[in-house]
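Notes follow once the structure below has been shown.
The complex appears here without one of its protein chains, the remainder shown in place.
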Amino acid sequence: MVPVSYYLSLSAVLFTIGVVGVLVKRNPIQVFMCIELMLNAANLTFIALGRFYGTSVGEMYVIFALAVAAAEVSVGLGIIVTIFRTRQSIDLDETALLKS
Amino acid sequence: MLTGLVAYWDNLRDGIYRLFIFPEYWHGIRLPALVPYVALAGIFAFTLGILPMLIWIERVVIGLMQDRTGPNRLGPRGLLQPPADVLKLFFKEDIQPGSIDVRLYYLAPFISMLVALSAGAVIPLQTVTFRNVHGGLYTVPVTPGNVNIGLLFMLAASSLGVYGIILAGWSSNNKYSLLGGLRASAQIISYELAMGLSLLCVVLLAGSVQLDHIVNAQNTLPFGIHWLPSFLKGSIFSWYWLQSLIVPVVIYTVAMIAETNRAPFDLPEAESELVAGFHTEYTSMKFATFFAGEYVNMLMICGLNASVFWGGWLPPFNCFPFTFIPGFVWYILKVMMGIFFYTWLRATLPRLRYDALMNLGWKRMLPLALVWLFLLAGYSLVRTATAPHITPTAVVTVAHVAPGR
Amino acid sequence: MTNFQSLNAILPVVIIAITGMIVLLGESCLAFWRRSASASGVVSLLGVIVAGMVVLFRLDEPMLHYKAFNGALAVGPFTQACTLILLLVAGLSVLVALTYLDNRGLNQGEYYALLLFATCGAILMCAANDLIVLFVSVELLSVALYILTGFAKTDKKGQEAALKYFLLGSFAAGFLLYGIALVLGGTSISGLVGTTNLTTMTARIPDTPSFMFMAGLALVLVGIGFKAALAPFHMWAPDVYEGAPTSVTGFMATAVKIGAFAALLRIISHLTGIAHFWLPALEVIAVLTMVLGNLLAVTQVNVKRMLAYSSVAHAGYLLIAVCACSSTVARPEALQAGLFYLLAYGLMTMGAFAVLVYLSSRNHDCETVQDIAGLVKKEPLAAYLMAVFMLSLGGIPPTMGFVGKWLLFSVAMQAHLVVLAVTLAIVSMVAVFYYLRIIWTMCFQDRSAETVGATSVAPTGVQITILISAAMSLVLGVLPAIVYPMLSAAQTLVNHL
Partner (left out) sequence: MPALILFWILAIVCIGAALTMVTAANPVRSALSLVVCFLALAVYYVTLSAQFIGAVQVVVYAGAVMVLFLFVIMLLNLGAPVTSSTKGSNQNTAAVALGAILLLVLFISGIFFEIPGKAVSPATAQAQGTVKAVGLTLYNPHLPWLFPFEATSLLLLVAVVGAIVMTRRQV
């Protein structure tokens, strides 16, 4: 049996890749994908923990996380499509109107 | 007289059943351990073997329906046409268009084929009964992987199939292909909802998502009405197409046609608008792989249909001539009925307009499926709250007694 | 507590959610409803009022001290107080929206439905007794707000703000979820399954908790910090506040803060045993938030942006209450002060944004300092009321803001958080400068040629909002004791952990 710490470390790596990706990428769609990766890293942790507790507790968290992710995706992609319609580009750095 | 006859049939049936009970060991090999491998080999041999024939069947059926001759040149009744087609596709020139995404372009057909085939991994063909060393009997389903998520696995496989199409559309770098790919993904995602909900109706009734459990759950008297004769047990009237009160099977059937992009929902490859849609840029074997993938997908979706709505391996009536035929034959017959249905639609119906397709999916099928799920939930709640068989009996009795008498 | 009793205990949320669904159904199915511009708004307002009545009438029902849904939610005086504040804010937002949507030609019932669902999310945040419930309710609030931010689909700034808010918000959600995962792992001691239930968690954590638990807690705080716009995580706030429709900004600035701080107060109150671990970090964040928020607010010429930075600063003030929860002695007062400040903040911020809505016209949002220059001559009442809100935000005596700040200052001293108290005093001076500058602009600066006038449509809703907020700010500034009974009841729940 694989020790639970292996899974935790793996999900830590995935989470960090997601965080770094959010900070470096420019394309909002790619940023969004990195966020999805972060959520999935958390899901892996939940499942690994639940498995090693020997209860279905991990699955519960993942079900909620999945539903939240699905809701976010539908709204987020809706926003991206709308923004594209109004300005024919989604590269925010090029056409930013809101600047401090 | 009648009771004597029934008893005779029953004896005969038991005798025939005994023929099909296998000993657990056979020359030192534990037979149940072999079942998954046999099932795997059977399913894949059947799938890949019947593929060329499907095209022939389709053309013959369409020919008959449209009062044409169909294939009749090669061999008797054109039976050698399929091998000839395969040979032609093998030796056609393999064209690779310029400015494509090469890796994805080559990957796409294989994704669509592989994913379609993978769905076969959970299909139960029939059951076999073994006699263990102590003399007891037990039954196992003949399926490559008897997993507790069978239905979900099928759904997952069918939802992954869209990647092949969407990647083909994108990597071809051709606007017709891209449009075809986009249409396919939109269509498949839309109809997956209705499909999933119609399958949920069945899950609700069967109380399991394991495919062999779902089939076994249909092996009861229709609606659990206990005074019906025993030859109706597990018969065509107790399968879920009727027990789920017909609407889910209609929704599933429409959705399965849309999921496989077949006529009249073949918008992704509408030749009059999009040349050939997502596979415009594909030739020879790559095209053949797509083609085969589509038919495999059809087989699998019909296989799921046959399992969950049409009783899987169960014979249409639980009496002698039907029970004599082994389960997997019934199963294959049911699958082929599905394929025939596909062909029938293709021969008779014109293609839908795209907005009509979307409207049908979102504004008709989805709400209908949702409402039906609620109705069925209420129905089974009442059914379990009262004695399991009382409600349908009452309904039938009232329907029987109320008019006239 | 059966599920039915639990549902009864969160009846306000149920009422609000059902009102939202009624609005959606009416908007889509009833023709007369769709024709009328204000049907959805009026129904929403009714729903909010009914929910508020329910809370008020049940203020001292003993049943409400229990945990609902097997510990998923804590329904008690604290939750009730937060619910009341949130319902007040939601009602005012509906009133503001009635005017604003008419003005901008955005009249769609979905706005109100989403506003109500967001309110549900915020109330549930205040009630969440389990981190996963907190996560789901945070997302309920946020997802509704992403949509509301981008509600004006032709407005490029609004769209950009929506995208920014969405990306940053989801990023925060990622942190929150991973933090919850680590907490789940970190609370499994001595053969027990880990938990994210706050009550169970408190009993479970030893004096020196595992590193995993602390890391998880830190990530959870980062996630909430993003939502509440605390200092290192505040960069989205100005852009989003500026770009969002003004009526949404008002709601966003208040409801999210109230929800986030209620959640923070609840979590932190459960962790007093290990205060020495989190207190230094929170103190640093509080100082940073106060200083940065106020300093950056000084340089702004856009009133919405200025209010955004000022809301960051107020988040810093509110953190003082959270920090003060570390000391068991000061905790009841800290909770009271926090709730009072949340109420004050909600009222004055709603009022300020309502004035901006009042001054906006069909195709021009009142935003910049130029837009309000010389206002006192054209719209004296609006100018005076705006001055009241500015004074209140700045913490000048006869207003609610002053009382709130005073309470915060005193709990900081009581909890021996001298650094925070001193910082609060210093930055308040800075804050007075930029709030007074607004008043000065309104009174003494000349109007430029193309300034805005009052709205063309009869702006009843927004007028009511302004009057209510101003009246409450002043009355509670003079007689804060009116709400004390409610607030002192609110502290009891946390005492009986």
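When the chains are written out, they are named A, B and C in that same order, and each has its own residue count from 1.
Here is the rule we use: a residue touches a chain if its C-beta (ideal position, glycine included) is under 8 Å from a C-beta of that chain, and two chains touch if they have at least 3 such contacts.
Keep in mind the model is a prediction, meaning the values are calculated, not measured.
K.L.:
Based on the whole assembly, the unshown chain contacts which displayed chains?
P.N.:
The chain that is not shown touches these displayed chains: A, B, C.
K.L.:
I'm checking contacts with the chain that's been left out. Which of B:F22, B:Y163, B:F237 or B:F341 qualifies?
P.N.:
Once the missing chain is taken into account, the touching residue is B:Y163.
K.L.:
I need the residue numbers on chain A that touch the omitted chain, in ascending order.
P.N.:
Within chain A, the residues touching the omitted chain are 1-21, 23-27, 29-30, 32-34, 36-37, 40, 43-44, 47-60, 62-64, 66-75, 77-82, 84, 90-91, 93.
K.L.:
For chain B, which residues lie in contact with the unshown chain of the complex?
P.N.:
The list for chain B reads 101, 104, 147-149, 152-153, 155-156, 159-160, 162-163, 166-167, 169-170, 178, 181-182, 185-186, 188-189, 192, 208-209.
K.L.:
Could I get the residues of chain C that touch the absent chain, sorted low to high?
P.N.:
Missing-chain contacts on chain C: residues 2-3, 6, 17, 21, 24, 68-73, 108, 110, 113-114, 117, 120-121, 124, 130, 132-133, 136-137, 139-140, 143-144, 146-147, 150-151, 153-154, 182, 185-186, 188-192, 197, 210-212, 214-216.
Here is the rule we use: only the chains that are shown with their structure count from here on.
K.L.:
Averaging only over C-alpha atoms, locate the centres of chain A and chain B and give their separation in whole Å.
P.N.:
35
K.L.:
Quick check on chain C: which residues sit in contact with 2+ other chains?
P.N.:
none
K.L.:
Please output the residue numbers of chain B that touch at least 2 other chains, ranges allowed.
P.N.:
Expected reply: no residues.
K.L.:
So in the complex, the part of chain A that touches chain C is made up of which residues?
P.N.:
Interface residues on the chain A side: 8, 11, 15, 18-19, 22, 28, 31-32, 35, 38-39, 41-42, 45-46, 49, 53, 55, 57, 60-61, 64-65, 68, 71-72, 75-76, 78-80, 82-83, 85-87, 90, 92, 96-98, 100.
K.L.:
Show me the residue ranges of chain C that touch chain A in the complex, using the header's touch definition.
P.N.:
Spelled out, the residues of chain C in touch with chain A are 132, 135-136, 139, 143, 146-147, 150, 153-157, 159-164, 166-167, 170-171, 173-175, 177-178, 180-182, 184-185, 188, 193-194, 238-239, 242-243, 305.
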